[in-house]
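Only one protein chain is missing from this complex, and each of the others stays in its spot.
Labels A and B are assigned to the chains in the order they are written; within every chain, residues are numbered from 1.
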Amino acid sequence: MTTAETLLWLARIWLIVGGVTAAAFLTIGIDRIDEDAQGTYAFRPLLLPGILLLWPLVLWRWYVLETGRDDPDARFKPVRTAHGAMAVTLCIVILGTVLFALSSRQNWPAEFEPVQLSAPDQTPSGEVSE
Amino acid sequence: MKPPVKKDTTPFFVGYFKVPKKLRSFLLIAGVAVVAFMTAFGLVSGASQDDPGDGAFRFDYGRQTVTGVIELLPYPLLHVTEGNDRIKPGHTLMLTAQGKSGVFSRAEPLEGQKVTASGIILERGALNMLQVRGGARGLGPAEGSGAPPVSEPLGRWKLAGEICDGKCLAGAMRPGRGIAHKACANLCLLGDIPPVFVSTKPVDGSEFLMILGKDGGPLPAIAYDYVAQFISLEGDVSRHGDLLVLRMDPATIEVMK
Partner (left out) sequence: MSVKYIPVQWNKNKWWYDGFMLAGVVGFLWVFLYVTPEILSHERPINPQIHNARAFGACAFFMMTIILCIGPLARLDKRFLPLLYNRRHFGVMTAAVALTHFSYVLNWYFAFSGTNKYEALLFSNTSYGQLVGFPFEAFGIFALLCLLILAATSHDFWLKFLTAPVWKRIHYLIYFAYAAVVAHVSLGVLQDQQNHLFTVVFVASAFTVAGLHLLAFLHERKAGDPDAVPDTDGWVQVCHAKDIPEARAKIAVLPSGDRVAVFRLEDKLSAVSNACAHQNGPLGEGKVIRCLITCPWHGFQYDIRSGRSPAPFTEKIPTYNLAVRDGVVLVNPKANPPGTYVEPVEV
């Protein structure tokens, strides 16, 4: 199998497992772990793409909530500290990428004159005529 | 006496309430600015696109049917012996199938034979290519016999320019060359579409050269990394009919600054 085939095969497996997870979660799981979802169905198809893409996370949260391992305090710890680092990194990456890319940009070498290095009779291997 | 309580009169927006009066004009301006910026960006981005060149499928010429002799290089060439108003005898055509496929497997059994080829011409300046129809109606044996013209060696050259896939370059896509088109060009070349080297200046009258490996085989794998880049390289040039062919020496490839 080529790398591309392997990657697509993995993607398919990922989505199939996601589909099975979605079927189980949207019919059974969601009612058990979120009372706001009980008896309401119209919004559930909207969750499908998210479960297909992030099913390991869904299974993990389902397990945590189902087994009562959820830390209620964790909800109130905003991720604010990462913001500064992210802002600075973003600046460096954007600046670096743009400068790097523009400096490596090529211009059509319009002035280049083709050079004959050797005449036909001096061609080492000789021309093969079909 | 109690100190006076501080007041904070900053307008406070709550999504499901009416927008505070003080904020209304600000938000209206912000909304209009978004629409104006997007429309202006659309204009700038759209109107600054480069000219993709004059290459095109010449459907307006109608279907072209010509007779000639097949030469395999290994990319098949058709040396026209009996042409028509548009394609004159003595012209050498590169061939392609529909989509991103060459016609090697169809042309192989016909090597050195007289064939009739029928299809649509792709044309970009002096460069052209025939996209043959499917089956034997597109490329099939013809009565009589012939031989490809004897090739004429032109010596070893150093050229600068760009390796392209001949079909997109000739007008299957507009634009059909350049870095943004590189993956597409590679895909065409993997599908046996004839590769073409666009030289900065004409060599013996032509700026388009079909490009082969050093041994005369198909484009070597290493060349794919350089497709769409501006490079210089050396190789043996020869004339097959009225088409120039460059047998490149991959060891001499240099990326231009």
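Just so we're on the same page, a residue touches a chain if its C-beta (ideal position, glycine included) is under 8 Å from a C-beta of that chain, and two chains touch if they have at least 3 such contacts.
Since the structure is predicted, the reported quantities are computational estimates derived from the model, not experimental observations.
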Which residue from B:R86, B:R133, B:R174 or B:K201 sits in contact with the chain not drawn here?
B:R174
Of the residues in chain A, which ones touch the absent chain?
2-5, 7-8, 33-34, 36-40, 42-43, 46-47, 49-50, 52-54, 57-58, 61, 65, 72-79, 81-84, 86-91, 93-95, 97-98, 100-102, 104-106
Please identify, in ascending order, the residues of chain B that touch the omitted chain?
2-3, 5-8, 10-17, 19, 23, 26-27, 30-32, 34-35, 37-39, 41-56, 98-101, 171, 173-175, 178-184, 186-188, 190-191, 224-229, 255
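Following the convention adopted for this analysis, only the chains that are shown with their structure count from here on.
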Calculate how many whole Å lie between the centre of chain A and the centre of chain B, each centre taken as the average of the chain's C-alpha atoms.
29
Residues of chain A touching chain B in their complex?
106-120, 122-123, 125-130
In the complex with chain A, residue positions of chain B that touch it:
71, 73, 148, 150-161, 199-203, 216, 229-230, 232, 234, 236, 238, 255-257
